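What you see is the complex with one protein chain gone and the rest in place.
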Amino acid sequence: MPLPPLTLLWVVPALPLAGFVVNGALALAAPGAKRAVSLVGVGVLVLAFAAAALAVLELAQLHPSAPLVVGYWDWLPVGDLQVAFALQLDQLSAVMILVVTGVGALIHVFSAGYMHDDPGYARYFAYLNLFVFFMLTLVLGASFPVMFVGWEGVGLCSYLLIGFWFTEQINADAGKKAFIVNRIGDFGFLVAMLLIFWYTGSLDFGTVFPKAATTFGAGGPVITAITLFLFLGCTGKSAQIPLYIWLPDAMQGPTPVSALIHAATMVTAGVYLVVRCGALFVLSPVGSATVAGVGALTALFAATIALKQWDIKRVLAYSTVSQLGYMFLGVGTGAYAAGIFHLTTHAFFKALLFLGSGSVIHAMHRAYHATHAHEDAQDMRNMGGLARYMPWTATLMWIATLAIAGIPPLAGFFSKDEILGAAFAQGAGRPVWYVFWGMGLAAALLTAFYMTRLMLYTFHGRNRTGDREREQLHEAPPLMTAPLVVLGILTVLGGALNIPPLFGGGARLAHWLAPVTAAALAPTAEASPATEWALVAAAVLVAALGIVGAFRLLKPETLAPARLAPPERGLGRLLWKKWYVDELYDAILVRPVLWLSREVLWKVVDMRLVDGLLVNGTAAASRALGWVGSRLQTGEVGVYVVLFVVGVLAVVGAVVR
Amino acid sequence: MLLGPALAVSGVLFAVGVLGVLLRRNAIVIFMCVELMLNAANLAFVAFAQQLGVAGQIFVFFVMAVAAAEAAVGLAIILAVYRHRQTVDLQNINLLKG
Partner (left out) sequence: MDGTLVIFWAFAALAVMSALACITRRSAVASALWLVVTLFSLAALFVLLDAQFIAVLQVLVYAGAIMVLFLFVIMLLNLGRAGPTDLKGPLGLGVGVLLAGLLLVQLLVLRQASPVAGGPARPALEQGMIPSVARPLFTAYLVPFEITSVLLLAAIVGAVVLAKRKL
């Protein structure tokens, strides 16, 4: 019986939602039922992946040139604003849902091992499932409001999961910081939505994007404003300058959360948004250039900070910020396929890196727990030589490190190279793009360096953990190692998705995404093959330089355990302290707002105006009126008669008028 | 033809009655002033009746009947009050004070 295409698309997000409901109920009623939670929590993700794969297959057979929209119900029929709850599947969403459910499923499996001893096990999976539901809504939404539901929802789940161990103040604070900073970005998103509705009269993707070219003057102030506000939302959600500050703090959450949300999926929502709204960004060169410029700057900036971080997760966090910068550089040039390609490959190797670090941290925790020590299990200065004890993890993380550095033929090489090539090609028309390319190249050098540094300090050299703890160190259980292996394979083979013509490949991903990216900016000049080979060579050279440089310049044997380490000095201190950005924001923004809230809004407005004048004042006025009224109750008939006559005068007076 | 002057007289008498009610303290005298007001109204009715038909005079008839009933009951009340308070001075009768 032939159904209209993709009628069952709703199953894909509905499965994780059902998982949330069941796990949530279990969390409240039977938190100890860990087997049931594992089965449901992991099971719905695996099923969702299967459903997503089926949907994508169906899409592939249909070869549509426009997204297939499935409407479910009228959500907001308000006069001119008609918003339906509708999902759409096109080639872009297809890539996204496969990444989200696929990598998500692997991380769920890992979590079953990692979080096994945690008392909040059921709550964890409930939140994780809810997150996947919202992320799928985000990428499957057929209109801005539906997408915004997902956008906000993932922000909520991020808050819930970062602050998962909320009994510690620092974790709760990190969750709050993430949510509040995201809200600033969301404000930008909302303003952009309002502008779009104002000018086009609709918020559906299927209506806005075809109309965009005719409604907005190319390069005009309106479309530039819209794209800049949209990008503000992206800087919040995808942690770019100036709103990246929440992502390093988000490492307070459980490591699988960092892997899923803050590496593979949620933070990529901004990139997805830019590609989805390609029709808008194409019309505003200023907007696109801003995207690329901020991306390039962020890539370089975050890489510098990662050079001097000691917490293994912080290094990876800044690495994520930096790689997201690459993605934005890519989509800013109009090379949308390259940006999405890097998004996909990054999901593979970054998830692998995070999960690997999770294994490491798991082992370190175990060791310290057994000896009742109170050292920091995440500080690299307490690690060293772990390859001896965790060979699988070490090998797989080396694969990921090479990938992120951009060594061929691993996945990261092809995607990063394509982005840099696109940026360079833009430079022929506008020289500023050469600067962006330069920043990207410098960031590549630093990336290779700090990732090698991470591997050196963690897995090689002398072990600094301590003699008694050393006996407790061992490899992670198979439940946790198996997903790492799968991700490792994907990292190695992922490059095959989009091998560019230069290398004789078919650029399959680019072709797959062609219907979506058709309106992309064309490079102002096609770079000649010679230039392209030169760029490739430069990229590989830079990567190799970084790795070798790290091996030569870094001396892990001089490191002391964290407790005994000397404080940083000079430039090192500046980098370690993240260029004092957090302190800067605190002084410029946070303190004034706090002062305003306390001195003005609380003491003056709330206490004096609202409490004093309005509340107590009304009471006092009532009492006064009552007193006046009571004066009238003399009980003397004579007075009453006088009042009577006054009333009569009033009535007659009204008639006379 | 006599309507205008008659209405003027009626108004003046009414105002005099109101003045009396406001000025006097003796309950019975106040009551008499109320009767004066009623009569002023009667005069107005009769004056209009001359122009507009006999209905006005019918009205006066009923007003008188009601005034009689009211006078009876009102004076009975004053008697009852006098028995309690030994006075009909309005300033001393403030049982309504709340």
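Per-chain residue numbering starts at 1, and chain names A and B are given in the order in which the chains are listed.
Note that in this section a contact is a pair of C-beta atoms (placed from the backbone, for glycine too) under 8 Å apart; a residue touches a chain by one contact, two chains touch by 3 or more.
A quick note: this is a predicted structure, and the numbers were derived from the prediction, not measured.
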- Looking beyond the chains shown, say which of A:29, A:530, A:632 or A:655 touches the absent one. A:655
- Note on the structure: Omitted-chain footprint on chain A covers residues 638, 642, 645-646, 648-649, 652-653, 655-656
- Query: Since one chain has been left out of the picture, which residues of chain B touch it in the full complex?
  - Reply: 1-9, 11-20, 22-26, 28-29, 31-33, 35-36, 39, 42-43, 46-47, 49-52, 54-55, 57-58, 60-62, 64-73, 75-80, 82-83, 88-89
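Everything below uses one rule, namely that only the chains that are shown with their structure count from here on.
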- Message: Please tell me the distance, in whole Å, between the geometric centres of chain A and chain B computed from their C-alpha atoms.
- Response: 88
- Query: Across the complex, what residues on chain B touch chain A?
  - Reply: 18, 21-22, 25, 30, 90-91, 93-98
- Tell me, which parts of chain A touch chain B in their complex? 633-638, 640-642, 645
